[in-house]
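First the structure, then my questions, so here it is.
With one protein chain held back, the other chains of the complex are shown just where they sit.
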Amino acid sequence: MRISEHPILSFRQNKEVHFTFDGKEVTGYEGDTIVSALHALGIWKLSESPVHRRPRGLFCAIGHCSSCLMRVNGVPNVRSCVTPIEEGMVVESQNPRGDLYDHV
Amino acid sequence: MKNKASVVIVGGGITGTSTAFSLAKRGVKDIVLIEREGLASGATGRCGAGIRQQWGTFQNCLLARESMKVFENFQEVLGTDIDIELKQKGYLLLAYSEKEMDQFRRNVEVQHQLDIPSRLVSCREAKEIVPFLNTEKMLGGAFCPTDGHANPFLATKAYAKAAERLGVEILMKTEVKAITVVNDRIKGVHTSQGFIETDKVVNAAGGWSAQIGEMAGLHLPVYSERHEILVTEPVNPIMDPMVMSFSYNIYCQQTPHGSFIMGYGPQNEPRGYNVNATWQFLETMARKAAWLLPPLKNMRIVRQWAGLYNMSPDRQPIVCESEIVKGFFMGIGFSGHGFMIAPAVGTLLADLITGSPLTWDVVLDLGRYDRHETIAEPSVV
Amino acid sequence: MITCDLLVIGGGPAGISAAVAAGKAGLKVLLLEERERLGGQLTKQTHRFFGSVAERAGTRGIAIIKDLETVVAQLENVEISLSTTALGIYEDGVSTALKSGKMIKIKPKAIVVATGAFEKFLPFENNDLPGVYGAGAVQTLMNIYGVLPARRILMIGSGNIGLIVSYQLVQAGAEVVGVIEASPKIGGYLVHASKIRRLGIPIYPSCTIKKAFGQDRVVGAELVRLDEKWKEIPGSQFTVDCDAICLAVGLNPLIDLLGQSGCQFKYIPELGGQVPIRDESMRTNVPHLYIAGDLSSIEEATAALLEGELAGLSAAKQIRPGQSLEARMEEVKTHLRALRSGPVGEKIRSGLSKLTGEALPTPSPRTNAIDELSRTGIASPANLAGVLPDEKRKKTRAYAVIECYQQIPCDPCVHNCPFGAIKPFSDINDLPIVDFDLCTGCGQCIGRCPGLAIFTVDETRDGDRAKITLPYEFLPKPVREETVDLLDRSGKCVGQGVVKSVLNTPKQDKTTIVTVEIHRNLVQDVRQIRVVQKS
Partner (left out) sequence: MNDDKTIVCRCEDIDIETIRKLIDQGVTSLEEIKRITRCGMGPCQGKTCGPVIAREIAMKTGQPMEEILSPRSRPPFGGVLFQEVLEGIDDEE
């Protein structure tokens, strides 16, 4: 959920940005990363782990662990915690590993 | 630590451990293997891990085929439960000139004498094997479906464990300091843990084998050269075989785990022991890979490193006993192909050390250079 | 190939400070920062910093970074490259970095590496469930992106990060169900602990997490008590409901970039683990390679700023010899020593002596009666008795109660009393002592204390009414004549009072100073107010 008011900080409400997550159209705001936008929508599970297919969510938020890897615009293993959302972006879970390209 | 050994093997890579295993299996007792760091910490653990039977000389094809037989039946041969992750999805060799295509044609004939199931392929067939392969400028290629790769660390570990089970003593983090030679005979090895009396030493020190030779007073005609390699993040399997070209100078494979491993033969690399990675390698590799296998553009390189090729004058192994210093055996100069033929080399060294006739009729001795009988292997990167 | 005199990798406090120092000394500097903005951890720090006023103590991290950004922007010879990730430092002196989708190459004459640290991970069952976050991630989400990661959070670790993030979570509107700590004592500054205790957040010392519950995300956790040998006490398990678990169990220096540089390392747990070996001027064993900040030892931002300056000056001295930089370098070293000289700097001092082999001067040890306080975060009557004026003085004028019982390197209070009533420090680790003959109870000091540990009490009037003035950093803000709940040091509601004044000028920088009329019996109990939510 978004913090609507804060005693110390002020958050500007930026322009809406529309993208898709696993085929579903979702909305974030300019300045959001994929993860912050999904979190604001209550989506915590980002992908599944490579072997045991355990649910994976955000962990470090600075692009240094591998917990948030997702497939973005067809590119696998994107660190969704540091990738800004863009209009029309296609974001997908990786279950379990990403595909390098769409099989025909 | 034993202070007396029948054989001291120097080097805990794939060659040293497979030799230790072969010797012990023949009943040789009191074998000691010395490793300066850890198992497979040199060239073995840094290599591209390919196993190729598509060679141009009968001898190499033989060694590779025999070795593949061992890799195929590894658990049974070694009596181990370690899975070496053998994947046999083939090697696809690419030809860019008529000359290269002719060579492949001749190679396939040699390979067929040994029942290696290789075949020539057209560009269209190559694309069926690797759909996203860029066949521009390509004339065709050769493919052997039973080539493949295995995990070098696990293979080394399995050999070491099997050897230990047969009584071999393996000393890690132990360095050879000197080798005692009296009247041109090996008398013992000084290690960082103490002296071991022995009349047989096996030089399986890979990148450092010239230095081990020096310790026995031998100037071995080998030198070391840095070869770089990189690995990407894993993705779902999309490429079955190792893709390789001698003239375009590249090898690239996807491991069962999903990551791509690739490298090429460096130009003008100085001799030496430097194993630092370079940024220039990334640039050249990126150019090569993105041109040949375009979807790889979107792959992320996660790690790059380098290892030492131990180069011989004809880029072919030297497996023999020294004619100058009796009891000094060597399995050196693999020039980048040590892993894939190590099972056969272990057998040959065991033959030499136990004084048995060679299991296979091959000529890999040091004397070949004096006799001007160098091996003309056309298929090396 | 880009060339420059000095490449600074990392745009946090250490890196900026290095770039500024080197830039002022005339070097052509390129400063790389991975994020879209300079500041590193400072960009998420909404609290006021400890340390010396000379290094901007008493100012919020987010304000400090604004200052630093201005300073660095004024230096024409310092180029800032944002959204740029350093990839490698190679043997030919070339560094590579990823910028705008390109791998760029940089050949500098010297490098300062200030890459900071990475959060430690903790093994427990289901520790990979969504909802298990690093504390840094929680801070990033809520303070940078304005997104609350969860509603009910369990905090693991009572170091400064765990305590601060707990406080920030409450500010952002979340509930912190508890802070657990494996050690028998609270790890962070006790003023931070007291701040969250009076919000009603429990702290469990000698306690660790065994397991997270949940299918697709965290729904709870199982905790267990530890004995004095840090072994689990059988049967002492208990569970808490929470929808997130925040790990604040320490940091490891981020040394990866130095892996191929030839730099030597040493394992020194007091400094955070595997750290590069360096001298007092921040030089490593590799010529022209310097380090600063958390990469060299896990410390507070003040130390990072000083180390960065030192590294920048060292590089400048080497590249452009002939400048008289030594005097400032010595000054910075003296500052650093002073900062680390107190009881809370003991760990760092012992770590540094392992690094350099030389012992740093230790000040004469002074003991504080903080045993109960360090277990609970709640001051004891004995603690309090030591900071109050005598009964006669209490009646004559309002007075300040400084509930600062632990020697930490911090001095803004001394510099913020217009009457000089807080005795000057001989050492930055001194405890504040109020001269009640000079103190007027004006409350100027309240909003400048980074620990929010200063209150003023006015019990001069006859009758049962008295006034307490305290700092308040939550929403909604109280208004005059509003009736509010009064909370004690453990967050328990002990009564109600009427707000008499609300001071909220820009000078307060969002720390509202609230004066409440309360029953005189409560003046030494009430330390927090709660605005009663109108339904």
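Letters A, B and C mark the chains as written, and numbering starts fresh at 1 in each.
Simple rule for what comes next: contacts are C-beta pairs under 8 Å (C-beta built on N, C-alpha and C of every residue); 3 or more make two chains touch, one makes a residue touch a chain.
Because the structure is predicted, anything quoted here is derived from the model rather than measured.
Colleague: Can you pull out the displayed chains that the omitted chain is in contact with?
Modeller: Checking the complete complex, the chain left out touches A, B, C.
Colleague: Out of C:102, C:231 or C:392, which touches the unshown chain?
Modeller: Once the missing chain is taken into account, the touching residue is C:102.
Colleague: Which of these, C:188, C:273 or C:441, touches the one chain of the complex that we don't see?
Modeller: Missing-chain contact among the listed residues: C:273.
Colleague: Please pick, from B:154, B:363 or B:380, the residue that touches the omitted chain in the full complex.
Modeller: B:154
Colleague: May I ask you to list the residues on chain B that touch the chain which is not drawn?
Modeller: These residues of chain B touch the chain that is not shown: 38-41, 45, 153-154, 157, 231, 233-234, 257, 277, 279, 282-283, 285-287, 289-290, 296-305.
Colleague: Since one chain isn't shown, list which residues of chain A touch it in the complete complex.
Modeller: 49-56, 59, 63-67, 69, 75, 77
Colleague: For chain C, which residues lie in contact with the unshown chain of the complex?
Modeller: Residues of chain C in touch with the missing chain: 1, 85-90, 96, 98, 101-105, 118, 120-128, 211, 215-216, 252, 254-260, 265-267, 269, 273-274.
Keep this in mind: only the chains that are shown with their structure count from here on.
Colleague: Is the way these chains touch best called a line, a ring, a star, complete, or other?
Modeller: Basically all the chains touch each other, so complete.
Colleague: Which pair, A-B or A-C, has more C-beta contacts?
Modeller: Counting C-beta pairs in contact for A-B and A-C gives the edge to A-C.
Colleague: Measuring between mean CA coordinates, which chain is farthest from chain B?
Modeller: Between chain B and every other chain, the largest centroid distance is to C.
Colleague: Please report how many Å separate the Cα centroid of chain B from that of chain C, as a whole number.
Modeller: Each chain reduced to its C-alpha mean, chain B and chain C end up 54 Å apart.
Colleague: Using the touch rule from the top, collect the residues of chain B that touch chain A in their complex.
Modeller: Checking each residue of chain B against chain A gives 132, 233-236, 238, 258, 295-296, 298-300.
Colleague: In the complex, go through chain B and note every residue touching chain C.
Modeller: 274, 276-279, 282-283
Colleague: Inside the complex, what are the residues of chain C that reach chain A?
Modeller: 34, 46, 60, 62, 118-119, 128-134, 136-137, 140-143, 145-149, 151, 171-173, 215-217, 254, 473-475, 477, 510
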